[in-house]
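All protein chains but one are shown in place.
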Amino acid sequence: MNLASIQAGDELRDLYRELILDHSRHPRNFGKLDDATHTAEGINPLCGDKLRLYLRVDEQQVADARFEGSGCAISVASASLLTEIVVGQPGEVALDFARDVIGRLTGATSPRPPAAELGKIQALDGVREFPTRVKCATLAWQALNSALNRQTTAATTE
Amino acid sequence: MNLASIQAGDELRDLYRELILDHSRHPRNFGKLDDATHTAEGINPLCGDKLRLYLRVDEQQVADARFEGSGCAISVASASLLTEIVVGQPGEVALDFARDVIGRLTGATSPRPPAAELGKIQALDGVREFPTRVKCATLAWQALNSALNRQTTAATTE
Amino acid sequence: MTQARLETDRHAPLAALREDFPALQQDIGGNGLVYLDSAASAQVPLSVIEKMAQYQSHDHANVHRGVHTLSHRATEAYEGARDKVQAFVNARSRAEIVLTSGTTEAINLVAQSYCRPLLQTGDRILITHLEHHSNIVPWQLVCEQTGAELVVAPIDEAGQVDMQEFTRLLDDNVRLVAAAHVSNALGTINPVRDIIARSHALDIPVLLDGAQGVPHLAIDVQELDCDFYAFSSHKMYGPTGVGVLYARESLLDSMPPYQGGGDMILEVTFSGTTYNELPYKFEAGTPNISGVVGLGAAVDYLQAAGMSNIAAHEAELLDYMMAQLANIDGIRLYGTASNKASVQSFMLEDVHPHDLGTILDHQGVAVRTGHHCAMPVMQYYDIPGTARASLGLYNNTADVDRLVTAIEKAKQVFA
Partner (left out) sequence: MTQARLETDRHAPLAALREDFPALQQDIGGNGLVYLDSAASAQVPLSVIEKMAQYQSHDHANVHRGVHTLSHRATEAYEGARDKVQAFVNARSRAEIVLTSGTTEAINLVAQSYCRPLLQTGDRILITHLEHHSNIVPWQLVCEQTGAELVVAPIDEAGQVDMQEFTRLLDDNVRLVAAAHVSNALGTINPVRDIIARSHALDIPVLLDGAQGVPHLAIDVQELDCDFYAFSSHKMYGPTGVGVLYARESLLDSMPPYQGGGDMILEVTFSGTTYNELPYKFEAGTPNISGVVGLGAAVDYLQAAGMSNIAAHEAELLDYMMAQLANIDGIRLYGTASNKASVQSFMLEDVHPHDLGTILDHQGVAVRTGHHCAMPVMQYYDIPGTARASLGLYNNTADVDRLVTAIEKAKQVFA
């Protein structure tokens, strides 16, 4: 049995970076937003991740963002990062961000350096080596997309 | 392509002996028996053979036997032979015949020479080389068994 | 196959594919096997057999619910096959491709999930007289369950649906039309575009039983404009135990699930259950993963061969076979429609089809005999059954010649 690769500082560390662990343990903007104007649920039926994203959009601008629910470290950290990133952005820009992040993580678009406001999202890049986990990382961003498009159904990542 | 074995005087001739072809073309005792005391249907769902056997049993003796229906040469010839063989036999003996013939054709019992009254049945021996056709040859005999045991359901050979 | 035989065949590139089918390389009773029973089930090319074995040897795990590597590989293989099927029949989206255990289950699914909640006394289902039992009995069952009525468009002597009568029967009480694309007993290609156009004019959806369509014709469900299309993997050179229901997404959306179980749900609680999105809502339980992987490989195989090549080859060979059979004294052909595919049913005077089948088999020629699960067709012609020779992409004129020789031998035996 070759345990060498198990010991190596490795893709696992790259997936579970400090920033990700921190956000998953101490999610920012966690909880319900009572005066939300937009909301959507993200469900990953494969692993049971289930998040609800709340947004308050004022004059086309995301004025506040929160989420609740439960999920793995990746999906919670991704949602937490999302809430930090989108607040203050015009709705249109937030939608662009959703598209960029989903493209980046699924490998659909090349991983060029993201917009400055999206910089932190590079912490999730490690997920590209873990195809089964990409859906966790994109879940909240799918929900963002649904919420801003006022789709009422739950977003699923399957 | 080797057509040698096709030309050979062969198992086919053994299956379709003169006696079988004759009985299939000119089935004996074909038709309904209006004063039947026992009757049973034999169905071979695999090929569509469908026969109804009629018996008149008088004082424990098979006084008359007829059959109707349609089927392949083997099943018709077998039914025709059956009607010739069982008439005049005590019911018990007819049941023994059914068991003997079925055993003989399915290979369940060794093909020792049959009872004298059953002699003609050796004409069906060729069927032993054609496993898909054994059911055709035994169909009428299954029906005989059902009729004498007064089973009301159709006998099937599947 | 020898070079000599290759050259006698008019589609040499296709004829070479015969080598890909291990089962066709064997002798039966001392003669090379001539397989003329593809309408019952086609032989399987080595690439399909190997793909399934490789999946089972290397990539197998349960799909959809695992993060580990094998589960991921299995899911990719399974869902990848769905994508292949989608492209093959040109469905709009993968949500429209429901994987079933066969044509039969696909049709039962439509009967129970689409029709049963809808049907009331006075409603009708319209089928044709040339249907396979799998496109009759599910409708009989649901009619019995709901009080609806099954009505049947008649056929003519050639084995063609009487479109005048069909049109007369097609009225506002009809809730669904279900018709074979191609008849397995007679080979008739139904006028499906006409059937669909007339039905849609009255807003009546149409199910096509494509079990005999997909192996022989290039299928484009959008161009056909059908509402449901059902077919089986094992008739198109894939494994048994797999089939496909194509259905319009809007119809699937409106239908309750057929079976309950794992994978078809989003959330289960004892107070209520939320169903999964399409197509998963209709795929309860662990699917036939290795079988679906095999179906994907069969689609690859067919696309490499080219459906239009296959159709052209088989059409030409069917013409040849019909002509050769018609030449035999004492033979009667059943199924002489002007538009046909793959299949020829026949009877030899005085010889029961079952006896004929045995005699042909003894010479290495495999044909199907009996009612071909289409008893109403046999009742129409008032015969117990037929012998049926059906063609696959691997057959050639030499096969037909062997069939003819074998029939002549049968005539001698019964002379």
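Labels A, B and C are assigned to the chains in the order they are written; within every chain, residues are numbered from 1.
Simple rule for what comes next: a residue touches a chain if its C-beta (ideal position, glycine included) is under 8 Å from a C-beta of that chain, and two chains touch if they have at least 3 such contacts.
Keep in mind that this is a model prediction, so the values were computed, not measured.
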{"item": "Left-out chain, listing which of the shown chains it touches", "value": "A, B, C"}
{"item": "Candidate in contact with the missing chain, chosen from C:V242, C:M255, C:V343 or C:I383", "value": "C:V242"}
{"item": "For subunit A, residues in touch with the removed chain", "value": "1-6, 10-13, 15-16, 21, 25, 46-50, 70-74, 130, 132-133, 136"}
{"item": "Residue numbers in subunit C that touch the chain omitted from display", "value": "22-23, 26, 28-29, 33, 35, 37, 40-41, 43-44, 46, 48-50, 52-53, 56-62, 65-71, 101-105, 107-108, 111, 132-134, 136-141, 150, 152, 232, 234, 239-242, 256-257, 259-265, 267-270, 273, 284-291, 354, 357-358, 360-361, 366-370, 372-373, 375-376, 379"}
{"item": "Hidden partner interface residues of subunit B, rising order", "value": "43, 45-47, 131-133, 154, 156, 158"}
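FYI, only the chains that are shown with their structure count from here on.
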{"item": "Whole-Å gap separating subunit B and subunit C, where each centre is the average of the chain's CA atoms", "value": "37"}
